[in-house]
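This is the structure I have questions about; it appears just below.
All protein chains but one are shown at their positions in the complex.
Lettered A, B and C in written order, each chain numbered from 1.
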Amino acid sequence: VIRVGVVGASGFSGAVAARLLAVHPHFELVFATSDKKKGEPVEDQLGVPTRLRFEPNGAAPDLDADCVMLATSAEVSADLAPKLLGQKKRVIDLSGAFRLEKPADYTRWYKLDHPAPELLASAHYGLPEVTGAPKGELVANPGCYPTAAILAIAPLVKAGLIESEGIIVDAKSGVTGAGRKATEDFSFAEIDEDLRAYKILSHQHTPEIARFAKVKLTFTAHLLPIRRGILSTAYARPRGKIEDIRACLSDTYAKTPFVKAKKPEEVRIAAVAGTNHCLVGAAADEDVVVIVSAIDNLVKGAAGQAVQNLNLWYGVDEGAGLLGLHRVLP
Amino acid sequence: VIRVGVVGASGFSGAVAARLLAVHPHFELVFATSDKKKGEPVEDQLGVPTRLRFEPNGAAPDLDADCVMLATSAEVSADLAPKLLGQKKRVIDLSGAFRLEKPADYTRWYKLDHPAPELLASAHYGLPEVTGAPKGELVANPGCYPTAAILAIAPLVKAGLIESEGIIVDAKSGVTGAGRKATEDFSFAEIDEDLRAYKILSHQHTPEIARFAKVKLTFTAHLLPIRRGILSTAYARPRGKIEDIRACLSDTYAKTPFVKAKKPEEVRIAAVAGTNHCLVGAAADEDVVVIVSAIDNLVKGAAGQAVQNLNLWYGVDEGAGLLGLHRVLP
Amino acid sequence: VIRVGVVGASGFSGAVAARLLAVHPHFELVFATSDKKKGEPVEDQLGVPTRLRFEPNGAAPDLDADCVMLATSAEVSADLAPKLLGQKKRVIDLSGAFRLEKPADYTRWYKLDHPAPELLASAHYGLPEVTGAPKGELVANPGCYPTAAILAIAPLVKAGLIESEGIIVDAKSGVTGAGRKATEDFSFAEIDEDLRAYKILSHQHTPEIARFAKVKLTFTAHLLPIRRGILSTAYARPRGKIEDIRACLSDTYAKTPFVKAKKPEEVRIAAVAGTNHCLVGAAADEDVVVIVSAIDNLVKGAAGQAVQNLNLWYGVDEGAGLLGLHRVLP
Partner (left out) sequence: VIRVGVVGASGFSGAVAARLLAVHPHFELVFATSDKKKGEPVEDQLGVPTRLRFEPNGAAPDLDADCVMLATSAEVSADLAPKLLGQKKRVIDLSGAFRLEKPADYTRWYKLDHPAPELLASAHYGLPEVTGAPKGELVANPGCYPTAAILAIAPLVKAGLIESEGIIVDAKSGVTGAGRKATEDFSFAEIDEDLRAYKILSHQHTPEIARFAKVKLTFTAHLLPIRRGILSTAYARPRGKIEDIRACLSDTYAKTPFVKAKKPEEVRIAAVAGTNHCLVGAAADEDVVVIVSAIDNLVKGAAGQAVQNLNLWYGVDEGAGLLGLHRVLP
């Protein structure tokens, strides 16, 4: 059994990750940290039996594990990862700290003077359907919006079926994508029955999509009055026929356990919320290709994909601990 | 034209009140205060034309008006009301500061050492269908839960059709009842798809309902994942027949512009949200009377009822500025 | 006083229209029809006093009025309008029946063999900020998506600040945009916590936007888990500077009572739901202009705009009966 610890286990992604690990057939949750909940029984949060109590985040390097999952901010992850790697622990990071290529990208998009630029080249970007099984000791787990967008676009770019410039990604996310918030902006009264765009032309997931889908794009994020889930609607100029575009998506994902090609009107958040699945579907005319994709931002867009990466990294079944997840929609 | 100012005009109740006054045929909104928005144009919030800018709350006694509406906390209201009354301004208070009988009630239920106990006896409790048109210079505008509960119970108690002891009021409110909140507890992710009871056996609206419905009761409040509206389900032991109970409600409210008796299954939040209306309906068997009532907590439960009180106090039509309000449900 | 009747007054748009007319200072609601509610008191639905009872839809030509508002399907409107015009009544139609140019457009987009093609040329498209005050006897009231999209795009196209080809309009609407529905697809359990695109590349509002914004576009509609409101995110290639683009929107709408230019992140459904307002805002870089706009689909997107058109048509104040509408968000 592989022994995994979670840093930041009371945030949304960290909490889902801790629960997935606690009931996983091949991994053991050996510690969970949270400054907010330190000392409390982890069982109270997970709802599954465990004798662990939350440790403070700062204790992470002192706790034994084969692998550490960081569900922390980019700043904290960039600081912790080198320490843990130095202890010969594998690290999988759910923040954006190791997803971009150059320190300058962090200055621009994350307002972060990256403290460990030497790790950027060796980090494996863990989007299994696009980048395969993890290699090395450090996995950068993809962001939620990039997961939805890249799975929709990358196969078509690679096959030369759409132009790689002038892409529009108009994405809509539930509120848990922003993490736990104690602000009036994220209060129920402000979010319920509303929709708005945010960080227009400045969202930090833009360069991540550009890098791994190999495109030049405009990305807009919107805040949905729902808890979980992302729907991404991407627009591109066609270089091939709709039949070939549909076949490309079907063929690419035919043998993957989690991504499925559907008609674009069948792609919806309720069909994937609670699961590690992604649905993609495309329509096209002579001027435009529209590709719709949907994921659960906390599962395929964060903690579930992290477990999928662990499964592949440690050579167990890719779907272990993930295929039995229930949809939120009955 | 009567000149009215609103203190605390950027909170939920204060904002609705300011808008109602800004388009009212007989009143003029002469000032609006808000520490949070001081200096900003009031028009930006109201969406109706006005040249006012928000003043700081502390400026209220320096601003000219015939009447001042306090949409402030009980502490602030208890402090401001005597000053304004001393300036010969009428005061209508939307907090609980003047609704209870004795200073000891405030110590117990509001944890407040009341600074103006001498005003408690002369304050008029402004629930027009029960207590009539305001008299005097100080109106205590009812709480949201008490409005829904008292309108359901009081006529039946008065007519001797239900026992006045052993009453249960199980009430459910949208989140705006708690005011603007910047806490994780009131974040969308915590409220959406949830329901919970709060302040069980200790809610400060309990003695207010007891006092004005003339009952001994158990009151439970629940937090609904909706913005606006209260549904109250009251239980009492019958002393009369269901025909007489229904007739009592129908007759009591037949000529009131805002309260209507309906079948209890027709009483619902969506039928009143956005309006100053209240629906009430009763069912009964030999053991129990069930009385359901619904209001918009910010309108009939706060700002709308305050305007209704002003209408009656100043002798204009009771429905002025209120009967044209649109329901949120189309 | 101008005497107005509403056909289809129990649907969402018709119900809002009937209520707006019932409390309007210059119009009188003289009849309301509904096959579903025929014989029932109209007051029960409106919540405002009136002695009217619902008439059957087929009785419309027999009922006296100066002007008839049709809140019916395109099929019913196309059939009724010529009859009413033949009786010298003015007609304002909320369906799509008179918005497109050629009968062939109806065959393609509405699957409708238009029964009154001779009226298409003379119908006035009633988007006041773009097409001015109504002329003639027949007004085609704009669709909800087109209202949001055209108000965002048309001024920039006209000023030559964006390319008129290759426009993307990614729009999101609350469920009332689809009318009253008794299907499992529109059940709460299917809509809540979900988002999906529909009628991809085939939505009938596409040619209406193209015609009146004078663009070639791709339009995608999405179904939001909210009751009311549309947010439209439009993408275009810039031909001018962002300063000029912002100035164009600000200047165009500076003196209009209902449309306001804002920063794009301030454009949100909650700021306009319940009102006849539209907010628009733009951001741009060298590759793209993003224009966000928001309306209430039942008010500015249907019944409110119809009343605005009536105000202008009959020469009363443009904001009459509309400026006092309250936002759903407190």
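As a working rule, contacts are C-beta pairs under 8 Å (C-beta built on N, C-alpha and C of every residue); 3 or more make two chains touch, one makes a residue touch a chain.
Quick caveat, the model's predicted, so the values are computed rather than measured.
When the whole complex is considered, the residue among B:Ser10, B:Thr131 or B:Thr233 that touches the unshown chain is B:Thr233.
Considering the whole complex, the residue from B:Arg3, B:His222 or B:Arg239 that touches the absent chain is B:His222. When the omitted chain is restored, the residue from B:Ala104, B:Ile200 or B:Ala254 that touches it is B:Ile200.
Even with one chain removed from view, subunit C keeps its contact list with that chain: residues 12, 175-176, 180-184, 186-193, 225-227.
Although one chain is hidden here, its contacts on subunit B can still be listed: residues 166, 168, 170, 172, 174, 189-190, 192-201, 216, 218, 220, 222, 224-229, 231, 233, 235, 264-265, 267-270, 273, 283-285, 287-288, 290, 292, 328-330. Take subunit A: the residues that touch the chain left off the picture are 12-13, 15-16, 19-20, 23, 47-49, 176, 193, 227-228, 274-275, 277, 298, 323-330.
By definition in this document, only the chains that are shown with their structure count from here on.
Its C-alpha atoms superposed on subunit C, subunit B is turned by 180 degrees; the angle is given in steps of 5.
Among the chain pairings, A-C comes first (most C-beta pairs in contact). Distance from per-chain Cα centroids to the pooled protein Cα centroid is smallest for C. Interface subunit A/subunit C: over half of the residue numbers present appear on both copies, so the contact uses mostly the same residues.
Mean C-alpha positions place subunit A and subunit B at a centre distance of 46 Å. Annotation: 39 Å between the Cα-based centres of subunit A and subunit C. Subunit C has residues 193, 227-228, 328-330 in contact with two or more other chains.
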